[in-house]
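With one protein chain removed, the remaining protein chains of the complex are shown where they sit.
And then chain A:
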Amino acid sequence: MSATGIGAAVRRKEDHRFITGQGRYTDDINRPGQAHAYFLRSPHAHATLDKIDTKAAAAMPGVLGIFTGDDLTADKVGGLICGWMIHNKDGSPMRAGPHPALAQGKVRYVGDHVCVIVAETLAQARDAAEAIVVDYGVLPAVVDTASAAGAKTVVHAEAPDNTVFNWHLGNKDATEKAFKAAKHVTKLDIVNNRLVPNPMEPRAAVGDYDDGEGAFTLYTTSQNPHVARLVLSAFIGIAPENKLRVVAPDVGGGFGSKIFIYAEETVCVWAAKKVRRPVKWTSDRTEAFLSDAHGRDHVTHAELATDADGKITALRVHTTANLGAYLSTFSSSVPTYLYAPLLSGQYDIPAVYAEVDAVYTNTAPVDAYRGAGRPEATFVVERLVEVAARELGKDPAKFRMQNYIKKFPHQTPVIMMYDTGNYAASMKKALEIIDYKGIGKRKRDSARNGKLRGIGFSSYIEACGIAPSAAVGSLGAGVGLWESAEVRVNPVGTVEVLTGSHSHGQGHETTFAQLVSGRLGIPIENVSIIHGDTDKVQMGMGTYGSRSGAVGMSAIFKALDKVIAKGKKVAAYVLEADEADIDFADGHFKVKGTDRTLDFGSCALQAYVAHKFNGQDLEPGLKEGAFYDPTNFTFPAGVHICELEIDPETGITRIERWAAVDDFGIVINPMIVEGQVHGGIAQGVGQALLEGARYNADGQLVTASFMDYCMPRADDLPSFDVGMTVTPCPSNPLGIKGCGEAGAIASPPAVINAITDALGHEDIAMPATPQAVWRAAQKSIKRMAAE
């Protein structure tokens, strides 16, 4: 291993600009003559838009334009799209209403976009918004996930029972048969609480129009600028792709919420041409709460069947998923193909059957949030398994190991072909780290101090490296999920890599450079990673689903193969040898069995000066591109164990220890990977203990600021013990599985399993706030007294 190659904890190349205040985020961009946009948002969850009177507002100081949905229609600007078609059980397509960027006729959630005001300053735009008179015909709202289907209030006429789809996966008959034959059935009702992703950088957009070129530029907080361009161009109709440049500069966190193509950037780029001025919009935090796509929000009944030996024989679930008021970009895929295929967990379960009903409600759209479907699946599986072990009187670690898949490849009953893994190795290592043998004594010590101590497990698996294009196409995806890369070698041997992946905290500028530095044997300083600009990088699918390592880096790997192959041809001419006799290692081309070598930089120079070969026999230059389409999903897996202590007098839960052992396959930079695990755990602990987006019965979001929605802070969390096991992924050339979402997937059930272990009963839901835990602890105390 070289000091900067694969496996080295290289300090990040991008950090200098961030620690000195020189990061360049979208809101830091100011175009000459820039105007400001403010969106007037609906204060009602559900209402007809009877009249929008903008006359007085239009005459106010600084106002450049006020636009409604009718103006978009007049310009033939289409609505926002959902890019994944789901089919109902009966084979019919899902039922979806239109999703206009600015409301037409009706508003459907608090924060829905009524109109936009563009003015010289933001303050003037806000002032003008107050002078707009809107006649709303307020309608009853449907808010509750479980009762939305068939409610009297209808969100979209296209889905008269508020049901977008009734979908299923798995083998229903085999599952029913297995349940009939079961010795024991464990049953749970589970609510997976609605979350707000809350990257620290709020969304922002700057639209610009160049009349001379007839071309638009959009600077936006996006995880996938090329997908944004594709959608804005081909579906929404802003401009042809060659006349629309999308730039996603430094992006301050995404966690899924910046995958989607939203109303605001659509309107900003379109309005730039209307007012012939650059138009900027930056979300404030409350707007982010109201209008960023939310996550999770499932209501589930789940059952697990076991035989007389404690072998799991079947699992079945019924889930109702709240998709909010409109279908966001990838919303329909989250509670379906990103959820049910993971319901086999790490276990050899012969029969699995899942039914999912997706509903419209008068709430913000719900889409992918870190893990996207896989945390929901893991919560179901790991809660069921933990409770089953308790009901059967078995040790939860041993019960898991008994039921782990041990032979690979393994075909689950729900699509996935797991390629490799060693689940017991991760469990054993995690048990050591947490000192499982000592838990009895630690529980007794806590009890002596009047505290309740619990330990909880989570054996998670996820499907990452999203995804083989043909496979997702057959499941309803509207796009292919390959990745592209271009490696440009400069004449002096420095290298620029253009990638379709996008870094918004993951450290690609470092990890991708490690790959190139190691492979080409050149200093890491000589490698620059370029991403996030559709004028520079030809095409890409962006960063989500832990795909940038497994898919994005594999594309770079393929392009590097081509660079080395071309380099060998050049070296053969220069070294006057046969191409077949040229080896490349440690940054040098070498003629086999001789001491004749050509270093990589000199080879690059020779490729460009083209003096040693005939340009007709070999093209000058050294630049190669590649598209990589994965052959399978990747399957990161691991075991997280949470140990915590509850103070029954205050309901406060303190996490005392956290052991995380993950198998991410080959790791490029362990420092960065551990950082991803830490951050993921924190988000999962947030879901389990602190975070919950709440709408009241009228559809008002009552948790719309950091005062009301509890984000995890430094003193809510412990330090984490992170370990790793490695089974290289066989389906990509680097052996990478991916690590971005693991922590958020693994941690919620570990926390809740630990809390219920401490409480001695299962009656607690997420978020387990001090109030909820206090109530649950009183029940435990009563029970203990009765015993």
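Throughout what follows, a contact is a pair of C-beta atoms (placed from the backbone, for glycine too) under 8 Å apart; a residue touches a chain by one contact, two chains touch by 3 or more; residues count from 1.
One rule holds in what follows: contacts and distances are computed from a predicted model.
Not every chain of the complex appears here, and the one that does not is recorded in UniProt as "Carbon-monoxide dehydrogenase small subunit", selected from "Carbon-monoxide dehydrogenase small subunit", "Aspartyl/glutamyl-tRNA(Asn/Gln) amidotransferase subunit C", "sn-glycerol-3-phosphate transport system permease protein UgpE" or "Amino acid ABC transporter".
From the options A:515, A:626, A:681 or A:759, the residue with contact to the chain not on display is A:681.
Per the touch definition above, the residue from A:217, A:378, A:506 or A:653 contacting the chain not shown is A:506.
Residue-wise, the contact with the chain that is not shown comes from A:717, picked out of A:85, A:215, A:666 or A:717. Mapped onto chain A, the footprint of the missing chain covers residues 11-12, 14-25, 27-28, 30, 123, 198-202, 250-253, 255, 282, 284-286, 504-507, 671-672, 674-675, 678-683, 705-707, 711-715, 717, 719-720, 743.
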